[in-house]
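For reference, the structure discussed in these notes is given below.
The complex is shown incomplete by one protein chain, all other protein chains being positioned as in the whole.
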Amino acid sequence: MKKVYSAAKSALDGLLFDGMTIAAGGFGLCGIPENLIQSIKESGVKNLTIASNNAGVDGFGLGLLLQDMQVKKMISSYVGENDLFMQQYLAGDLEIEFNPQGTLAERLRAGGAGIPGFYTATGVGTKIAEGKELKEFDGKTYVLERGLKADLAIVKAWKGDEQGNLTYRKTAMNFNPECATAGTVTVAEVEELVPVGALDKMSIHTPGVYVQRIFEGKHEKRIEQRTTRAA
Amino acid sequence: MKKVYSAAKSALDGLLFDGMTIAAGGFGLCGIPENLIQSIKESGVKNLTIASNNAGVDGFGLGLLLQDMQVKKMISSYVGENDLFMQQYLAGDLEIEFNPQGTLAERLRAGGAGIPGFYTATGVGTKIAEGKELKEFDGKTYVLERGLKADLAIVKAWKGDEQGNLTYRKTAMNFNPECATAGTVTVAEVEELVPVGALDKMSIHTPGVYVQRIFEGKHEKRIEQRTTRAA
Amino acid sequence: MPWDRNQMAERAALELEDGFYVNLGIGIPTLVSNYVPEDYDITLQSENGMLGMGAFPTEEEIDPDLINAGKQTVTELERTSYFSSSQSFAMIRGGHINLSILGAMEVSETGDLANWMIPGRLVKGMGGAMDLVAGVQRIVVIMDHANKAGESKLLKKCSLPLTGQGVVDRVITNLGVFDIVEGGLRLVELAPEVTMDEVHEKTEAAIVI
Partner (left out) sequence: MPWDRNQMAERAALELEDGFYVNLGIGIPTLVSNYVPEDYDITLQSENGMLGMGAFPTEEEIDPDLINAGKQTVTELERTSYFSSSQSFAMIRGGHINLSILGAMEVSETGDLANWMIPGRLVKGMGGAMDLVAGVQRIVVIMDHANKAGESKLLKKCSLPLTGQGVVDRVITNLGVFDIVEGGLRLVELAPEVTMDEVHEKTEAAIVI
């Protein structure tokens, strides 16, 4: 069982199909699977539903998939940074399902954990709860949210090994561990592929059981809001 | 805000009351909060409901709390290793609520995560689901399980710092992270209290926000099933 | 004289207690961190997965793997821990964060809060705001008392789609500090030289004594 691939293209071989659902890690442009997104763009696959907290920016990250209208629907909490996105959205070419950020994260975790539904107070009394089942627990009202699974999860980690074990770095972790669990197949790109045993066993954030394919890639790691103080 | 205490007794000061619910980390005798259990025994607090995967052994771990009949009810998945437990159970002095191990773990996580209920396939069609709400998702039946919170959580970690950040070691992690989130107040005992900044930031398994009190203790770490192979 | 942005942030800093874990929204709430008392041990949570958020980095310190929920580059502290999004919101939803200070477009007299969408305008999404207002122990809103057209933002009922229902504990505006209580807003404090008459005039929501 070899999990290691040479690059994004081979790692995605046979996995893509029109109309599929993809869960993508990353928050803004931080910790996004840059190489896999680029390769999905090049594949030309269409009608994608993508669960990702954000939608990238024009010309980078998930924004790349908008250039050829590959995305049918986004499941996101915030999509403000992308003009092309907004054009397609306003033109009715792109559907968006807004999920509160914590609900999206928990939906992905639940999907990966075999939990088809859970109750949360988030969104009760708002548009988000409309049409969803409400239930009272101990006198407080909660809304039923569904676990979310994806045909494919694409994630980015700092280091990974040949068994698919992954370690993330700082806030580049974000949604990646949840997405990794929610994919029927999960493909991981890492900055550094290390020998099995080289990772600290107590800081393997995604155990290899969740990762079917892995490759080492180069990462631009573009910064969205460069904010500094005087030295 | 000083979280550091000198020992179990002072760390528990003012927290114990008769009839309270305690969530206790550990699996078997592995990763149990030895010092806190001993101190709870000495406090004489009564009528406890304890959520813990197991119930210790005679004279060690949670078994200590049975000697003076301090426990009213256990919420556990397996309690086989304790004669005194069985005597009190058979005599009707001790109530037990069996939870499947994964359901117990998820109930504690949910309790700590503000999720009052979740659906699982575990136990559907068995005694465990009797009297609980069933619901169908995508043609499969699931049972509603409730989030579980405790008045107090007692956990044991390998290393911790003065901010309450905790790092566990190997399988001594087990239920400790879940219990830490489920306590209204959480007290942690560690093998080594280290300066803030000394823990690897990517392997802090329990962030300090969950820990209100912490102390360094000595640990016997008794082994339940010493099993070896020839060298 | 009504408070300016910085004075509102300074007033909001009085909401902090030593040892608090706090989540600050973008905009004026971010300024609150400039007014934390020196002897207080305050830990800032950033909902993208960080507890113990530090200052903005120097040019040399910039790390693309280290940003806050506003996607700005930040730094870490000795105490910092990192975690995934589901863990971050478990912390928020589970009531482990003591205080969130955030901005709003409207607040109602029953504590409803609207700050994520204006019908007819481009909707960017709620991000983590709905989780924060539903989960954090105490919600303090900082906002101008009236909008640019001079209309009260403290309403009987929000006109905009809600972010959360009955979630606000306290509102700090340029005119004063108000708690949401049974029956409406209770005045806690007035900005210097602001009169009760002015507040009444500029407030649609019921004010209770």
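Labels A, B and C are assigned to the chains in the order they are written; within every chain, residues are numbered from 1.
We take it that a residue touches a chain if its C-beta (ideal position, glycine included) is under 8 Å from a C-beta of that chain, and two chains touch if they have at least 3 such contacts.
The structure displayed is predicted, hence computed values, not measured ones.
J.: What shown chains does the left-out chain touch?
T.: Those shown chains that the absent chain touches are A, B.
J.: Just name the one of B:T21, B:N35, B:T49 or B:S76 that touches the chain not displayed here.
T.: Final answer for the missing-chain contact: B:S76.
J.: Footprint of the hidden chain on chain B, which residues?
T.: Chain B touches the chain not shown through residues 27-31, 53, 76-81, 86, 90, 98, 100-106, 108-109, 120-128, 158, 168-178, 205, 221-231.
J.: Which chain A residues touch the hidden chain?
T.: 1, 109, 111-115, 161, 163, 165, 181, 196-197, 201-202, 204, 207-210
Heads up, the rule we're going with is that only the chains that are shown with their structure count from here on.
J.: So using the touch definition from the top, which pair is joined by more C-beta contacts, A-C or B-C?
T.: More C-beta contacts join the chains of A-C.
J.: Compute the distance, rounded to whole Å, between the mean C-alpha positions of chain A and chain B.
T.: 33
J.: Would you mind listing the residues of chain B that make contact with two or more other chains?
T.: Chain B, residues with two or more chain partners: 113-115, 201-202.
J.: Quick check on chain C: which residues sit in contact with 2+ other chains?
T.: Residues 76, 82-83, 89-90, 92-93, 135.
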